[in-house]
Structure formats: structure tokens, C-alpha cells
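Of the protein chains in this complex, one is absent; all others appear in place.
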Amino acid sequence: MDLVNLLIPTSMLLPLVGAFFIIFLPERYTKGMAVVLSSLVFLLSLMSIPLFDFKKAQTMQFYWHRPLLPELGITLSFAFDGLSYLMYLLTTLVSLAAILWSLRDHQITHRLKEYYLFFLLTESLLVGVFGSLDLIVFYVFYELTLVPMFFVIGVWGYKLRLYSAYKFFIYIFVSSLFLLLGIVTVAVEHYRQFGKFSFFYFDLINNHYPLGLEIFLFVLFLIAFAVKTPVVPFHTWLPDAHGEAPTAGSVVLAALLLKMGTYALLRFNIGLFPEATKFLMPFMVLWGIASIVFASWFTISQNNVKRFVAYSSISHMGFVVAGMFLLNQQGLRASIMEMFAHGLTSSALFMMAGFIYNRLHSFNMDALKGSIKFMPVFAFLVAITAYSSMGLPGGSSFWGKFLTIAGAREYSLWLALFVLGGAFFSVLYMLYLLKTLYLDTKEESRLVHFSDMRGYKLFAFLLVVLPTLLVGLTPFLFFAFFDPYITSLLSYLFLRPGGAP
Amino acid sequence: MNMVVEYPNLSLLIPEIVVLLTGFALFTLDLIYRRLSHWVALWLSLVGYLIAFLYLLFNISATGSTFYGLYVRDPMSSLFQLVMIGLTMMVLPFAQQYLKHRGSLYREFYYFLAFALAGGMFLVSSYNLVVLYVALEAVSISFYVMTALLKGDFLSKEGAFKYLVLGGLSIALASYGAAFLYLYGGSLDLREVLAFHHKDTRLLVAGLVLLLMGFAIKIGAVPFHFWLPDAYHGAPTPVTAYMASVGKLAFFAPVVRIMPLVQEHFANTWVITVSIISVLTMLYGNLVALVQRDVKRMLAYSSIAHSGYIMAGIAVAQVIGLKAVLYFLVAYAFMGVAGFLVLAVLERSQEWRGYLEEFSGVRFHMPWLAFAFMLVLLALLGVPPTVGFVGKALVFLSLSYEKLWWVAFVMIVATGISTGYYLRLIALMFMKEPVKGVEFRITPVEKVLLVFLSVLVVLLGAVPIFLWSLVSPSAEILFKR
Amino acid sequence: MRTIPLEAYLILSFLLFGLGLLGMIARRNLVTVLMSMELALNAVNVALVGADVHLGMVEGQIFALFIIALAAAEAAVGLGIIIAIFRLRKVESTDEITDMRG
Amino acid sequence: MELGVSLLVIAIKILVILGVVLGVGAYLTWVERKVAAHIQRRPGPMVVGWHGLLQPLADGLKLITKEDLFPRYGNKFLYNLAIVMALVPAVLVFAVVPFGPQVEILGVKVKPILTDVNVGLLLVFALGSMAVYAIALAGWASNSKYALIGSMRKAGIIVSYEVVITFAVMGPVILAGTLSTYDIVQKQIEQGLWYIWLQPLAFVVYLFAMLAETGRVPFDIQEAEAELVTGFTVEYGGMKFGIFPLVEWYVEVLSLSAIAVVLFLGGWSPINIPFLGFVDPLFFLGPLSPFVWFILKVTLLFLFVLWLHWTLPRYRIDQITETAWKVMLPITFINLVFTAVIAPLVWR
């Protein structure tokens, strides 16, 4: 067993070690412990990049496994391929940023131990989610991330925190029960066909189902992931959760927890049920586009800046879904890029909202008219974020949107135009935000006293803004992560002999 | 007339005998000293149970049957007895504190505990209707008495009377069914009765249905659940914990034993009846628990709901279903006992009326207790990786194995409903301001026990192999015969 | 010597059982409820003995003996509880024992 | 033996029993009054007939010609049912009393016992415990405090002593190994042993229980004339009143003494020397002697009871019941163990 393969367990254990120390050390060590451990994990992830074999990015690497329940074929098995590795990097990055941000956050003044404990816990759980190859293990991590987030929202959130926490937990918990049913059904099918239970991903992709059953299972999985992603009719938990959570909380929620949904859609729905995917593909694409459009409308009509950002991330998720189900190289590239990019931009935007609240003590759009005129650094960084999230060339989201359109064009012009319309909307609301922040006039007597962004917060902000530029300017670096994966997936989808053997 | 006397193989019954002797020793002491000291009673019973526990633990693999086949020891009975004795030992310290604090004069509690335990141990290890009947009565009567044990408390008496009436009804139904089965199979041994083939199965079905109804009352399945909340509410809380854990194991055991014997020619009846009962039970339990203000009653209804989940597993008369049921049963025993024991600790403080809102900010008074209770509630809710989750996942697995989709969907809905009240408790404990002027007292022993229980609830789920390695062979063997 | 047919036993036991059930559900007086419980159990005994006559075995009668004994024990506990209820409040009807609801 | 003859035999037996119960029972009132009188140095009834021999008839006439009263607020049906319940079972007990050995009349083998069944003793106690119903009903139906108190007391006493008497008779049953009254006597004759020799404790306890069940002094608390004006019979009048003392004081005493004789005194067997045999001073009576012996023993027991009645004081209810549970019952337990140990000697 190669030492390299311990990467995932290590990066899951380190935060837990930190959590352990935090519990038993006095409170004045808490922040330091949290920062040290999360940055350790971040460094670990960075150092692991050279170890990752980009040539064979479609294959699973850093494979580590222990049998958990042999009789039912449950194994504690972790590995990364290009897709999940990218998500892993995003996780470590954003968790570090969130923890750094919390150090000086105005909300986080009480019960520090629990707070940082929950964040470290979330980080290790997320690594588990993106890394696990066993469906039950995946489900465990997927659902366990609810608990710390429930507490983060409920304890350190804003006014409506309890309500939002309930809503968040109940929506996702109940929807993921359908996922559980689906998973066990897949395992039972595997038992029927191969005579042994197994929850191992690469065993289960060998299953063949009659189309009806496959669509049924696809829907079971979809219910969970569509609520998690979210796609429009199922999105109502998100504005509350993101709106009421403390800044760092909404950062983690938007940047990582939503990615769990899309990642799982890509990996499990498409990976396990190719026939159903091909059958339902047009519907899914249109659904994605619809959710882009609706979410954008909702966004513009918001006057609470945090909910504004929340809705904007829904529309971005629409791009991810639409691109994913185009089922061609451009589309898949687009959706994965969008996942990563949105992880960065949305966290930056939420930090922006939190920062402004720190100065103005309000999320109200009218209240913060022109509010950042006298904070040049902050204003500059916000501008970068906004433009890249709006999809300007050179910005990170540009590739997501552009490639989606390109992928859609491969099918038909009209589809491409639809997506273009969606992109147009997102430009619209971002411009509206910028106008409010920069151009609107307001009596400036109070604004001049605002001190500019600095210290830990600046560091955290940069931590998420700089990679945005990297994504925008050198996309090919990231294509290297997942192009092999995409090609193998497409070949698996379309060259695979369909139907039952 | 001279009969052959098969001299019984008593080595199989040593745990039962030890428990019984403990009971009698306590009884004798109570007769000798008018006021038996709580400490003596506690330690004596602890020692007795510990001996039985260790003996079982070291002879866990012992199997066999004696007393002309009246008594059967197989892995399942060993597992259940192990869990029962362990839980009884856990309940004892709490009960001792509780009784001392409530100033109850009754020492009967200790030996009725022992007798109930012995009855339960016999109940889980026999196929013979008479033995089942006697053991059932032993458990039930001890429960009636223990429920009524609170001196001068009308609720306790009321709960006891309701429990008595419905319990009597259930026993009447069950034994009536037993009579029919005896008439059908010409034997009092369930194995022979259910293996017996006859073209006219009316008697068999009638008997089975009556028997099921009887046991359904005992386990609080829905059309017959009326007694359960009142009994659980009225009883002294440690007793409630005992009934919710050991009682549930004991009362489910015979049904679990019948389940592998179900045959094709009445399998349909079985599946339909049981699944309908289970669906009703889980929906009703969760819905009513949602509107409770009294936490004890809330947990009582949640225990009804869990009976529903377990019944859903029983509806699947397959080996996988049996495994799920066994796992879930043991899991619920742990969760239920922990939940009620937390209440038992809280009730010891003055001005505690057990209403929901009084839980606000408990975390600031006793963080460890709150932590333990949170884990237990999450387990009851079925959040991974707790035992509750593994149990539910297994039930889902067996349901989809039998293609009982509708039951599975109802179960999802029911779980969704249950989210409401469990979360409310957690949120109250951790996210609300503490109520002023309430002082709680908890002994270190209790603290350790509670944390141990809750961690156990998580660990057994996170590393399911421990429990599974006990559950799986039991199920296999039950199905082999 | 003609034996009584099985149906007779079963019908009798069924009637008795129904009466007992009815009493347990419909009657208000605590002691009466207990008595109806006993009645139901005795119906079971009748059924068991009838089964014995039908099958020519004795196990059923043994079962019946156990039922008699344990039913008595149960009734004793029930009487005890009723006495306790009397001592706490002077109630003698099930309508008056409704402190707990819901 | 064909049906007709058997019916005839049954009819004869029933007539005998009725004669014993009603005739003798009625006349025992006279006997009692005489005995009581002489114990108290009085002549007793002397007017009606020679030494008042016709007194019982006069009493009967008087009772018959009383007005038929019924307490208002009472329950008429139960009120009358009580009488039936009192009379019938008490008399039925005689059905299992063996008056003598099997005899052959006109070539017909006849056991002088109405129903010789293998559960005779159980029958006795089953019927005996029916008396409780009669008393409870009487007290409850005649809606009066005295009646109620009296009946409750009586019921309590009977309930207590029912247990005692049941355990007391187990000794002889163990020794005999059967429950049929006739066979028990047979066993005693075969084993050449009256069981009283081995069961003195049981016999004493049995006597106590007998007194208690029949409500004789010292256990006549239920109808303490002084306080309760004859307890539960206070609201009964005329013949209805007459029946209760008849049943309680005479029929039941007779039947229980007869059972006592059967169980402990070897039934119809003559005087017994333990383990050796029997000596029969009445040999000259030939086949009649067993019957005479039986009647003799019963009479002696009855007179013994009378003697107690007119000499002893009366106990309180708590004393009576506590004696039953705290003294009698343990004694019977000890006696049971003792019997179980020595039984093999007797069986040989």
C-alpha cells in the first residue's frame, strides 16, 4: 500500500484531530487550532497536485479502502479521479477561506469552540463526500454534512435562523431519503443480477435495468440532488438558508454543499443510469435553462443582498445542470468549470455581503447604495468578482457560459439561443448589483468613515478571488483535470451496448 | 404409569437461573429487612446480572434445546438476552436515584425488575405456546406492577390500569389464537404447527391473525396502541425506559420467531396484514408525536412509530428482512432506553413538568447530557451513521427486495414527519436561551452511562460489523430450520 | 357414549369470548372490566379443552390450567391496582380515570 | 344393569338423602335445643308432645303460616335466588357421601352412594364454595345494613377457610391416592388405618374450618344475635327464614361431618388399631353394622359441634381471619410436607 494512497484519509482525519483538540483545549487556542489545521489540509492538497497523474485523470487515484460490512459489500473506499480531485481542491481552499473569514466576523462572538469544530467537521465530511466510491458511505457523508450546517445556521445565524435551519434540514433530509431508497434498490438489483450485494460504484455500473426501472431509479436519485443543487421548483430552502446563515456559513453552503448536488448528479445519475440519462436528456436541459431564467428573475426582484447572491447562485446551478445534460464534451466541460468557478465567485460575493453588513448593519439594497465608494481595495476586488461571475471574457464564469452555449449549438441553434438568453439575464442582475454598489448616490457623510478591507478578511477574500482570475485566464489548466474523464464518460455513455445483456 | 424423566441440560439455562435467583435473593432480603436499603438492592442485582451477562458473553455460541424442546437456545435468544441484561444493568443506577429522589417506599421494584427480565429471557427463547404464554404473563404482570409503583401518584395508577386492561385483552386474544393453532396443528410447538399442511387453512389463518393481534397490542401497533402512551407516561421514567427497550425486545421476539416459519400458502395474508398494520403505526405515531407538548409522551409515540418501522421489516418474510428486523430491534432498544433515561435524569429536578419548552437551553446547564440526548435524537431520526440509520437502511433494503414500494414511500413520509419533533428538541436544547432558576443534578455514574450509551448508538452504526456479526447468523439459523 | 361435536365447543367459546370482549369495551365499572377479562380467558379454556376432546390429547388441558392460574394472578394485580385507585380517589368507573389525554 | 333398574336405584337413594336432609335435619333442631338446654341445666322444650318431640312440626307450621314480607328497596329476584343457592348445593353434597360398603340387594349390586365419581372431593368443595354466593346475595338483595355487614363477614370467613380446608384434606388424599370418597374409605380399610392417626393436625384444622364454614360458635360472627340480629337473615321471614339455619346449622354440619368421617375416621369401618386391623363390637348386626358405624361417627361429631357451640364464646372477625391465614394455613403446609414424606410407608 503506497503512502500516496493515504492522502484522502489523512485529509479527512486532520480536521477531526483539530476538532478533538478544540474540544479539550481551553477556548483561547480554538481559533489558532482551526486555522492551523485547515491550512495544513490546504497545503496537503496543494502538495498532492504533483502526485496526481493528469494523463490518466479518468482513472481513480489515491485509492484507499477498508471493508466495512463484507456481507452486504459495503467498503470504506476512497479515491479521486479528475472531477472529484478538483472538487477536493475547491473544498480545502474554500474551507480555509471560510475559517479565516470567521476570525474577525461580527456574528461569531460566542460559543467559538463549537463553531470552529463544526467547520472542521464539515471540511472532513466534504472530502469524504467527494472521495467516496461506495454509495452507502457517500450517503453517510452526504447526509451528515446537514448536522453541522444545521447548527451553524441555527446558532450563529441572523434573525430568522431557526426557521431557516429547520427548512434547510427538513428539505434536504427528506429528499435524500429517496436517494437512500434508490441506492438500496440499485444494490438489490446488483444482487439479483450478480448474486452478491455490493454498494461499490464500479460494481454497480455493470447493472442493466429495464428502462422503466432505470428511469424510476434515476428519478429517485434526481429528487435528492435536484433539491440539493437546487433546480428551480425545489429551491425554496436555499434563499432562507443562505440568507440567514453567518457569512462563512453561507460561503461553505454555496461554494461546497451545492457542489455536492451537481457532483452527485454527474457522477451517479449519469454514471449509473446511462439509458435513462439519454432518455431524459432534453427534459433535463430544458429544465436547467428554465431554472436559469426563473432564478435570474427572482434575483433581480430581491432587495436583500444576501438573498440576491443566493438566487444568483441558483441560476449558476442552472447552467451547471443544463451543461451537464448536454452530454457532449463542451457541455460537460462547461458544467464542471462552472461548478469550480461558482464555488469561488459565490463565496466571494457572500463575503462581500457580510463585509458590507459589518459596515452598514443592513442587507438592504437601498441602504447600501454606493456604499463601497470609499473602500478602494474592496471595491476593486468586488468588481473583479462581479465581472467574472457575470461571465465577462477573462472572468471565471465566462467559460462555463460560453462552453454551454457552444455545447447547445451542437444540437440546435434555438437551444443555444435559449442558453444565451439565460446568460443575458445573469449579466442583467450583476450589472444591477454593481450599479447599486458603485454608482448610486447617497449622502456620503457616513460612508467616508468606513475603513477599507484588511487583515484576515482581505486574505480570505484574496484566497477566493485570485483563483477566479486563474480560472478565467488559463482554463486549459483545469481542462487537464477532467478532459480525460469526460472522454471516458462519453465513450461509456454512447459506445456502451445499451439494454439488458 | 411410569414416565421417563429426561434430566434437563441446565447449563443452557444458567443465565435465566442466575437472574431468577437474584430476584429471589432480593425478595428474601426484602422480607427479612422491612426497609431494604437501596444500595444493597442495587449492588446485589448488579452483581447477579453481571454474572449472567458474563456467562452469556463467554458462551455466546452455546446452542441447543432442552426440557423436551420447550426451551431453545439459539444465537438469536443469546443476542436478545445479552442486550436485555445489559440494558437492565444500565437502567438500574438511574432507577435507584429516581426512587430515592421520589422517596418511593417500594422495594418491590428491584425484584420485579429481575422477574420481568427472567420472563423476557424465557420469552425470547421458546417456540412452545405454553411457555410463551407463561413468559408473556410474567413480563406483563411485572410491568403492570412496576408501572403502578409511584406512591400516591394517580397517573401511575391510571396508566397501570389501562395497561392492565389492554394487556389482558392482548393476552386473551393471543391465547385464543394459540388455541386455534393448537387445534389446527395438533401441537403446541409453533414449528410443528406452522409446518403442518392441511387443505383447510381457515383455522391457521384465524389463529395467526388473533396471535398477531395479541402481540400487536403488546408492541403498541396502531389499532391497539391506546394503552402505550398512558402507561409510558404514568410509569416511573426508568421503568418506562425499561419497558421501551427490554419490553419491546421481549414482545417482538415471538413474532420474529414466527416470521421465518411463514409459508407460501399464507404468505400473502402475512405480508398484507403486517404491512398495513406497520404503515398505520408509523404514520399515526409520528403524526401524534408531532403535536405533543409533553416530551415523555412524545417519546412514547415515537416508540410506537418505531414499532411501525420494525413491523415493516417483519412484513418481508425473507432472511434479509429478518436481519433488518433484528438489527433495528436491538438498535431501538439502545436508542429508546437512552432517550427515556435522559428524561429520568431531568425529572429529578424540582419544578420540572416535562414540557417541551422546558428543554430550551439545557445545553448550558448540562452540556454532556444535551450532547448525549442530541446523538440519541439524531439516531431516532435516522441520521447516518447511527444505528437508527443502519436499521432504516436495512429495512429499506428488505422492502425494495420484496418490492413493497408503497410501504417504503410511506416510511419516507413518516420519517419526514418525525423530523419535525426531533429537530425541535435539538433546536430547543442548543439554540434557545436557558430558562432561569432550574438546577439539575446528575451523578457522575449517570453522566458516564449516558455518554457511553449515546456513543454506543453512534459507534454500532458507524462500524456495523459488531452488531451485524451477531445478527446475521441468528437470522440465518432461524431460517435454516 | 357420544362425544360432543367440536363445533359446539368452538361456538360456546366464541360466544363467551365475544361477551368478555364486549364487557371489557363497553362496561364502565372497573371490577366488571376485570371480570370480563377473566371471562374471555375462560372462553380460551373452553376452546382448548374442546380441542383436546377433538384431538384426544392432554396438552390443551395443561395449557388451560396455566391460563387459569395466571389469569388469577393477573386479576389479583388488577384488584390491587383498583384498590390503590380507590384509595387515591373514590372512583369506580372508567369514565372517571381520564387524567391523561392525547 | 339396565336403565330402568338404575333409575329405580337412583330414585331410592335420592329419597333416602331427602329423608336424611329434611327429616333428620328438621329434627336436629329439636336435638340441639335439648342438648343446649341440658348443658344449661334447663329442660328445654317439653310442651309439644312427649319431651317436645313434636316441636319441629309446630315450628314448621308456625313458619309456614307467617306473612310473606319483602324489604322495599331490595332486589326481589336475588332475594329469592339466595334461598335456592343456599339450599340446593348444600344438599347436593350428600350425593358423594358413601353411607356404607357395596351391598347386594335382590341380586343388584348397589353402592350406597348417589354419584361415585373420581373427583368426589372436588365436587364437595365446588358445592361448598357455592354457599358464599347464597350469603352474599342474601345480604345484598335484602337492602339493609345489618344484612350486608353480616353477609360480608360470613363471606370473608368462608373465603378464608375455604383455602384452609382445601389444603387440609390434601393429606388424606395423598395417602389414599384418589379423590373418590368411596375409594378413600376403601383404601383406609385396605391399609388398615384411619387417617386421623397420621393426620391429627389436618383433622383439627378441618374441624376448625368446618365450624367456620357452617357459622357455628365460636365463629358465628356473621349472625351475632346480640349485635347483628342474626345478620344476613334479618330481612327474611317465615319459611324463607327457616331455610337458612336449617341449611347452615344442620345440613352443612351433617355433610361436612360426614366428609370428615370419610376422610379421617375411616368411613363405615369399625374401630381401628393402626396398621393392625379393625375390631367390630357390633358384629352381631351383620351387614348392617357398617351403616350403623357410619351414622354413629357422624352423630358423635355432630354432638361434639353442639357441645362446642353451647360452651365457647365468640371471636372477632379479625381474630377469625387472621387465625385462618397465620395459623391454620402454615399448619396445613407443614402437614403436607410431613405427609409427603411418610406417604411411602403407608402405601407399602
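Letters A, B, C and D name the chains as they come in the text, with residue numbers starting at 1 for each one.
By our rule, a residue touches a chain if its C-beta (ideal position, glycine included) is under 8 Å from a C-beta of that chain, and two chains touch if they have at least 3 such contacts.
Rule of thumb we're sticking to: contacts and distances are computed from a predicted model.
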| remark: Name check vs UniProt for the chain missing from the figure, options "Heme exporter protein D", "NADH-quinone oxidoreductase subunit A", "ABC transporter permease" or "Branched-chain amino acid transport system substrate-binding protein", returns "NADH-quinone oxidoreductase subunit A"
| field | Which displayed chains the hidden chain touches across the whole complex | value | B, C, D
| Out of D:Val234, D:Leu256 or D:Val298, which touches the unshown chain? | D:Val234
| note | Contacting the left-out chain: of D:Val5, D:Leu18, D:Leu300 or D:Leu345, that is D:Leu18
| query | For the chain left off this view, which of D:Ala147, D:Ala209 or D:Ala258 is in contact with it? | reply | D:Ala147
| task | Could I get the residues of subunit C that touch the absent chain, sorted low to high? | result | 1, 65, 68-69, 72-73, 75-76, 79-80, 83, 86-87, 90, 92
| task | Identify the residues of subunit D touching the omitted chain, counting contacts across the whole complex. | result | 6, 10-11, 13-14, 17-18, 22, 63-74, 80, 83-84, 87-88, 91-92, 95, 114-117, 122-123, 140, 142-149, 152, 155-156, 159-160, 162-163, 166-167, 170, 173-174, 177-179, 229, 234-235, 237-240, 243, 317-318, 321-322, 325-326, 329-330, 333, 336-337, 340, 343, 347
| query | Tell me, which residues in subunit B touch the chain that this view leaves out? | reply | 1-3, 5, 24, 27, 31, 34, 152
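Everything that follows uses one rule, which is that only the chains that are shown with their structure count from here on.
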| Which chain's C-alpha centroid is most distant from that of subunit D? | A
| Using the mean of all protein Cα atoms as the middle point, what chain has its own Cα mean nearest that point? | B
| message | Quick check: how many Å separate the C-alpha centres of subunit A and subunit B? | response | 43
| query | So, what's the distance in Å between the C-alpha centres of subunit D and subunit C? | reply | 33
| field | Whole-Å separation of chain centres (CA-atom averages), subunit A against subunit D | value | 96
| remark: Among line, ring, star, complete and other, the chain contact graph is other
| Touching pairs - complete list by chain label | A-B, B-C
| Interface residues, subunit B side, partner subunit C - complex | 129-130, 133-134, 137, 140-141, 144-145, 148, 152, 154-155, 157-162, 164-165, 168-169, 171-172, 175-176, 178-180, 182-183, 186-188, 229-230, 233-234, 288, 291-292, 297
| Parts of subunit C lying in touch with subunit B, wherever the complex brings them together | 6, 13, 17, 20-21, 24, 30, 33-34, 37, 40-41, 43-44, 47-48, 50-51, 54-55, 57, 59-60, 62-63, 66-67, 70, 73-74, 77-78, 80-82, 84-85, 88-89, 97, 99-100, 102
| Complex interface listing, subunit A residues touching subunit B | 68-69, 71-72, 74, 136, 139-140, 143-144, 146-147, 150-151, 154-155, 161-162, 165-166, 169-170, 173-174, 177-178, 180-181, 184-185, 187-188, 191
